[in-house]
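One protein chain omitted, others in place.
Showing chain A:
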Amino acid sequence: MSETIKTDVVIVGAGPAGLFAVFELGLLDIKSHLVDILPKAGGQCSELYPEKPIYDIPGYPIVTGQGLVDNLLQQIEPFHPTFHYGEMVEAIEPLGTAEAPLFRVSATGGKIFECKSIIVAAGGGSFQPKKPPIEGIEAYEGSSVFYAVRRMEDFRGRHVVIVGGGDSALDWTLNLQPIVERLTLIHRRDDFRGAPHSVKAMRELVANGLIDLHIGQVASLTGEGGQLRGLTLKGADGALRDIACERLIPFFGLTMKLGPVAEWGLNLHENLVPVDTEKFETNVPGVFAIGDINTYPGKLKLILCGFHEGALAAQKIHRYVYPDKKLTFQYTTSSTNLQKKLGVH
């Protein structure tokens, strides 16, 4: 097991709310670590709509989802937050008291944090791969069906079928083709969303007979004891065709699932975490919830609301982290103290 990482605050989720919380905490000298299951920052903004324009961020008549995230990352840079990507926060364990909270936070991959407060900025939950509703597919998950490629060796010398038309499907088609027995790519239409050069490379493999491309959808699976042997493909014309398949990798995008947040002893109301509107604290003292994950009378799932919530939560967290220090209200415009922290003075 790795060494315990000691910090003031662990922020669960690096969406816009979690990112801006780093800033508000930083102004108050509170250090934070961000954990997100995705390989990058930005939550819904960068995962679901990076190119779409947002029109209701105060002060920005128009900014794209990714543009906003890039700006936030730049804005929090002076506080040197530590990012832990590709890790899901699984458990939180209270070690302290209501007056002096202390938590042990554990993430997948074995990282352990010890912190005085936790900000749950988990949005709609953690992004997880969508599972196609093929009957009996669960029986093969982890042995023959994989939703991501973690170890290429698991696929060497096998009949591999990849389903999907985006970059993940194309990239893995190109990467796995040289080491597998036979690779079949299945997509519902003969049009691919992926990067043009990947589409071209894939088409070349098909033209040279190095992979098979089928247009259609997977109708059923055959095999036993968790070992897949084949699948039946339903073509666009409705015709059925059997294909040898020992490893199936479906890429149907990501969906948000509440996930482990439900197991942290927090009150839940329709999969949301109720908070007060003064401190945005949950029923567990020291655990705060901001952004899309929380609920309170009048809650709106807007980015700007998540920003406001983080600013107020930081005030209360200051009391937990620095119980003896008095907090004085300051503006970034006029406070040389704040400007020093921001590195502009």
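Assume a contact is a pair of C-beta atoms (placed from the backbone, for glycine too) under 8 Å apart; a residue touches a chain by one contact, two chains touch by 3 or more; residues count from 1.
We adopt the following convention: contacts and distances are computed from a predicted model.
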item: Missing subunit (named according to UniProt) among the choices "Anti-sigma regulatory factor", "ABC transporter ATP-binding protein", "2Fe-2S ferredoxin" or "Ferrous iron transport protein A"; value: "2Fe-2S ferredoxin"
item: Contact partner of the left-out chain, one of A:Gly166, A:Gly230, A:Gly259 or A:Pro274; value: A:Gly166
item: Touching the absent chain when the full complex is considered, from A:Lys111, A:Arg158, A:His187 or A:His318; value: A:His187
item: Selected from A:Leu48, A:Ile179, A:Leu213 or A:Ala244 as touching the chain missing from the view; value: A:Leu48
item: In chain A, positions touching the absent partner; value: 48-49, 52, 124, 130, 132-133, 164-166, 187-189, 191, 193, 217, 252-253, 255-256
